[in-house]
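Quick one: the structure is below, and I'll ask about it shortly.
For this view, one protein chain was removed and the others were kept in their places.
A and B label the chains in the order they appear, each numbered from 1.
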Amino acid sequence: MSVREVLGEEPEVAMAEERYRVIGEILSRVFRGARPLTLSDLLDKAFLNRYLGIPIFLTLWWALFRFTFDVSAPLSDLIDISFSRLGEFASSIIGNEWWSAFVSDAICGGLGGVLVFIPPIFFLFLGLALLEDSGYLARAAFVVDKILRPFGLQGRSFIPLLLGFGCNIPGVMATRTIPSERDRILTICVNPLITCSARLPVYVLIAGAVLGAYAPMGVFTMYLLSIVLALLMALIFKALIPYFRKGRRAPFILELPDYARPTLRSTLTHMYERGILFLKKAGTIIFLGIIVVWLLSSHPWGAPLDQSYIATLGKWLEPLFRPLGFDWRGAVALLFGFIAKEIVVGTFAVFFGLGEEAEIEEVQRSIVELGVFTPLTGFAFMAFTLIYIPCLATIGIIYRETNSVKWTLFTVIYGLILAYLIALLIVVIGGLMGLG
Amino acid sequence: MREIEVALIGNPNVGKSLIFNNLTGGRAHVGNWPGKTVEKKEGRCIHKGVTMRIIDLPGVYSLTAASIDELIARNYIVEERPDVVVDIVDASNLERNLYLTLQLLELEANLVIALNKSDIAESLGYEIDVKGLSELLGVPVVPTIATVKVGMEELKDAIVEASKRGVKARVRYREDIEELIERIGDILRRDEDLTRKYPIRWLAIKIIEGDEEVMRLIEERGLIEELREVIG
Partner (left out) sequence: MERRLSELNPGESGIISRIEGRGEERRKLLDMGLVRGTRITVVRRAPLGDPIELLVKGYNLSLRLDEAEGVYVKPVE
């Protein structure tokens, strides 16, 4: 007797059936009961209701979003302020000028730059753990799966993408709820295209300076562009990259576990583990990055910013950005934006000799007076800011979460190329239309 | 002090991480499985003079190697041969959970079952004959309620006990299937190296199912010709 003679053409199916037959036999002897109507079923009548399902989903997401970013904001501010105070204090007691600047700007600035991410990450994982442990997260994926499917994404991709609007770091970390490796990496790769809250001040600055009455429209366009590009790139990657294309489509077979009351201990443990992981892995990369930028922007020692190494680099890169209409200041602002979008506005302020704490209106006036941007190149600069990699911290976390240099580089490089192409497209098409 | 290696496994949503926390006191080393993005948690538990190194395997429904999680879990059990494997079973969802249990028995893992969420099973009106279940599967079954730490001492006792005793369980399938397993096993046992490294019964079942990973292994070993007659 061969396998085929005993089990037919599909031995795999026959073995699965045999296992379930044995289980049935065991249960018939030791188990009594039938599933009654549970509280969980009743809750689902509301949470998964045809009309209520989506509004409830949106409300809960919104609550998570506000919880993650609003509740943590004062704590982040506190950390930020504490470290700049600490820096000031350190520089006041250190005699040597270089060492004083190194300790206050590089070390304290670097530590602060890492630790400000801790509150949103802790709160995000607190919120996510609550949603997951309660059983709702699976339902959320069930509700939105259909919307994301045409783009090669799936129901569980939704929350990471939406969190990206607050900050891409928790967005990327939240992909841990996606069990399929392929879907997860795809969701990570397009997450930086979601415009995080740190990019908003850049849009506001540039749009306010050069777009006049169209400024709000310009900012809104960035949000629209962000969503369109994220979905579009997911579609393109899925179609063109062998890793995503070749993989057999991961079936979306999702258990909807009964609702349960989350336990405080497991929720807190979850939150703590994630926070520590972030500190250990992504934190070191961000910290080192900030120190490198400090070294480049403050050396040769004593030179003004426009003669620093980073400005030299900017001037060296200027020809590359000339087709987009950005001068070396635009190039340097983008270089700084690599570290964190939060410092782009401050960079412009320093260029105009206004100091980092300058009022936004003053900076905007200088942009217009000095002709740094036309409305068209300004808009292109906004698009570039939107698309190229959000910040060093995001690169750190992408590396950490994909565990792959290849995917990290891929995300950085496609972002740069796409940013350049879209900005060029804006300038060229706008030029042809007689704008500019 | 004696040190043993204990792997935790179970379906998703069975309360595995809670049991892990209960056993390790929440002190865990979190990392990744080599080269993978899947999280690996390790912790320690000292009980009655025995140090348990506790490894949290990914939550899986099956061990067919269809996903990275399943491959990690199964390779760990096959290659590392942990002293005890704790299979956490959701008492309120017994039928589907036992599917994984049966596959763990095929792997000849030294199994202890934690019958978790037994409070929920009770509230649903389910009656489970724990002793009977343990006898039919041939492995110890410990009812637990991880959310309130019920059954944890008993579970630790059962783990230590099992580590001294070794494997004795064996679920039997239909007679004609058992014959196939026996015949394939006889051929495999000619390869001594293979016999040392892998549970033969499991390999035989995987060969019957045409499992890709195992078929590749068999081909590497040059056993495919000898098996041709049986697998057709």
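Everything that follows uses one rule, which is that a contact is a pair of C-beta atoms (placed from the backbone, for glycine too) under 8 Å apart; a residue touches a chain by one contact, two chains touch by 3 or more.
Small disclaimer: the values here were computed from a predicted structure and weren't measured.
J.: Out of A:Pro251, A:Pro300 or A:Gly434, point to the residue that touches the absent chain in the complete complex.
T.: A:Pro251
J.: Out of B:Thr64, B:Thr101, B:Thr147 or B:Ser163, which is the one that touches the chain we can't see?
T.: Of these options, the touching residue for the absent chain is B:Thr64.
J.: Residues of chain A in contact with the chain that isn't shown?
T.: 12-13, 16-17, 20, 34-35, 44, 48-51, 53-54, 138, 142-143, 145-147, 149, 248-258
J.: Quickly run down the residues of chain B that touch the omitted chain.
T.: On the chain B side, contact with the omitted chain comes from 61-62, 64, 66, 93-96, 99.
Keep in mind that, in the parts below, only the chains that are shown with their structure count from here on.
J.: Per the centroid of Cα atoms for each chain, what is the distance between chain A and chain B, given in Å?
T.: Taking the average C-alpha coordinate of chain A and of chain B, the gap between them is 37 Å.
J.: Give the list of chain B residues in touch with chain A in this complex.
T.: By the definition above, chain B touches chain A via 12-13, 17-18, 21, 26, 28, 30, 32, 35-37, 39, 67-69, 92, 94-95, 98-99, 102-103, 120-121, 124-130, 132-133, 136-137, 147, 171, 173-174, 176-177, 179-180, 205, 208-210, 229-232.
J.: Considering only the defined contacts, which chain A positions touch chain B in the complex?
T.: The contact residues of chain A facing chain B are 1-7, 11-12, 15, 18-24, 26-27, 29-36, 38, 135, 176, 179-181, 184-185, 250, 255, 257-258, 263, 265-266, 269-270, 273, 276-277, 401-403.
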